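One chain of protein is taken out of this complex; the other chains stay put.
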Amino acid sequence: MSGPLLRVEDLHIALKTEAATYNAVEKVSFEIGRGEAFGLVGESGCGKSITALSVMGLLRRPLSLSGGRIILDNEEIQDASVAEWRRLRGKRIAMIFQEPMTALNPLSPVGRQIAEMFVLHQGANWNEAMDRAEDALRQVQVPSPERRIKDFPHQLSGGMRQRVMIAIALACSPELLIADEPTTALDVTVQAEIIDLMAELCAAKGTAILMISHDLGLVANMCRRVAVMYAGRIVEQQDADAIFAAPRHPYTQGLINSLPRLGERSRRGRQRLQEITGVVPSIAGYPSGCRFNPRCAAVTDICRSVSPEITPLPADGLVRCHHHG
Amino acid sequence: MAEPLLKLDDLAVHFQVGSALAGGVKTLKAVDGVTLDVKAGECLGLVGESGCGKSTLALAIMGLVPPTRGRLALEGHDIKTVDRMATARTVQMVFQDPYASLNPRQTVRRTLADPLRIHGITDKAEVESRVADMMAKVGLRAEQADRYPHEFSGGQRQRIGIARALILKPKLVICDEPVSALDVSIRAQIINLLLDLKDEMGLSYIMISHDLGVVEHVSDRVAVMYLGRIVERGSWQEIFEDPRHPYTRALIAAIPDPFHRAAVTAKAKAKGEIASALNPPSGCHFHPRCPLKADRCVTEVPLLEAVSEGHVAACHFRDALPT
Partner (left out) sequence: MKLKGGSSLWIGGVLVGIAVAAAIAAPIIQLTDPVLDANLMNAEIPPGADFPFGTDAQGRDIYSRIVHGARISLTVGIVSQICNSLIGVTLGLTAGYWGGWWDDLVSGLTNLMLAIPSLVFALAIMAILGPGLFSLVIALGLTSWSYSCRIARAQVLSLKSQGYVQAARILGYGDLRIMFTQVLPNILGPLIVIATLGMGGAILSEAALSFLGLGIRPPYPSWGSMLSEARDQITTAPWLSVFPGLAIFLTVLGLNLLGDGLRDILDPQSTTRRA
């Protein structure tokens, strides 16, 4: 085997409205190795979720892929047909969503929804598939799975539903699991358990993870490498440790310094939080040059006119800033 | 000693849910015996996860749901005897969702001016100047007064929500998850704004949040709720540096700390899921998830007892927790 599991090259995603066409995602490139956990961090509207959807082949109007390549295991998949995508999804690439209640079929028992994966992708018969579904529920640590397989989604708590989603996603031991804000709708103590479970199971099955979240701390805890997106572009990508120790892009620095951190007040007393001024730009109003420039403290003339190119950093890192350093 | 601004004494809010025909009526003990006070000028952090009753507690303090039991006193007066309008001038609230909490058909000016008029300020010039003053305080420009909510971003809407809560110059403001619906890069602006306004206007806050980082940053004292009861209460240092309830410890352990990765000990983490408030576990509500569970916890309800002056915890093992 050679090369990374997933390579996204110069991805562009267009948003077509009646008035104009916008680049919702621009020049996005990253690689995920086999079994590696990779994090994509950003705020709502930065393009992280649609990047994930494009890897699943799930972009729908008004969004469309307008450039770039998506390479899964040395094979270009961005132009795959509907039938080819159907074979990829679930079997080789799986996804879990933020709100499991909307992703599960409310009228079907959860055991059946898991079993369906074995029937659909591995040609198992229903009896055998139901047995394996029970095993899968046991793997995601749902208590008394023999009773739970008959439950409907609304009978389960949020955390249990997300466990079921993980069981469905990992049923066919996919090579890549895309997790889009998998714990945002959950309580903090439950969130910690779900994250641990996901990491454990993926490590056991050798599944790589593309984790999408707005929570840099959460992503950094789970992933080896992290990319930060802002307004449709990746602005920085580094090892998780390095990104906290030495963030290079002003936006990343702002994100890390602007949030109150547990224990910080005990150590240093109450410090005024460092604000990132201004508002998140809307897609119709992306500024020219560096898209962060109206909110950046270190802005200079070049930032307003010239879009910064990528500067490589050690250990496969990169930053997109004129004044990184 | 001066009366505390707000005093809750064994406050309970129970709801009847279900119907006699389908499955029978059950009692939901959303808030079940909460004793708490807020002093003038202080910020009380109220921490808990879904179903712990913190939002119901807020509604009860605002007089929007009637308490089933217990006493609620504002500046020493039982809230039942205080006029609704007077309560409105004393306690106000900032909501979580800045999108649902502003009337889409009202301009900022109307949203801020109407409450003043209702409270008897009829002089046009005075209303105008107080609206303008409030807008400036929360960082909105004067020319934005005649815009509608959908023309603002989430952070700006939350500023309008804060302005609305403060326009009557209340003494106590309940902030119900004021930043959790906002973009990450906007949150610091709103937290700083809330802290600035607290100093400037001499406000007291009840800061309801599940984000411990935010609570630690802003609070003077902290109360932790689990399934309708307070399980631990103390100063912010006591709660965050020396937590004495296993649930508080689990909450703290659950926060990913990127600077001290893998520092979390598995021992402190809670197991399993939060029970339903409709059918809470016997004894200590937390026992099914607790790493220290003993027989006593299943049968005997732990009371809030003092760990030290001003620090109380409802755990049978509050003095014997491993450190």
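Think of it as A and B in the order they're written, each chain with its own count starting at 1.
Everything that follows uses one rule, which is that a residue touches a chain if its C-beta (ideal position, glycine included) is under 8 Å from a C-beta of that chain, and two chains touch if they have at least 3 such contacts.
Just so it is clear, the structure is predicted and the values come from calculations on it, not from any experiment.
Q: Quick one: jot down which shown chains the absent chain touches.
A: B
Q: For the chain that's not shown, point to the residue among B:Val13, B:Ala30, B:Val47 or B:Leu102 touching it.
A: Touches the omitted chain: B:Leu102.
Q: Using the touch definition from the top, which of B:Val17, B:Leu64 or B:Val298 touches the missing chain?
A: Residue touching the chain left out of view: B:Leu64.
Q: Looking at B:His119, B:Lys198 or B:Lys293, which residue reaches the missing chain?
A: Residue touching the absent chain, from the options given: B:His119.
Q: Determine which one of B:Leu28, B:Met93 or B:Val214 touches the chain that has been left out.
A: That would be B:Met93, which touches the missing chain.
Q: In the complete complex, which positions of chain B touch the hidden chain?
A: Touching the chain left out of view, chain B contributes residues 59, 62-64, 84-85, 87-89, 91-93, 95-97, 100-106, 114-115, 118-119, 143-144, 146-148, 150-151, 161, 164-165, 168.
One rule holds in what follows: only the chains that are shown with their structure count from here on.
Q: I'd like the Å distance between the centres of chain A and chain B, where a centre is the mean of that chain's Cα atoms.
A: One centre to the other, that is 31 Å.
Q: State the interface residues of chain B toward chain A in the complex, per the touch definition above.
A: 49-50, 153, 155-156, 183-189, 191-192, 195, 210, 212-214, 216-218, 236-237, 240-241, 250-259, 261, 264, 269-274, 289
Q: Report the residues of chain A in contact with chain B in the complex, numbered from low to high.
A: Per the stated touch rule, the residues are 43-44, 143, 157-160, 187-193, 195, 214-218, 220-222, 240-241, 244, 251, 254-255, 258-266, 270, 272-277, 279-280, 295.
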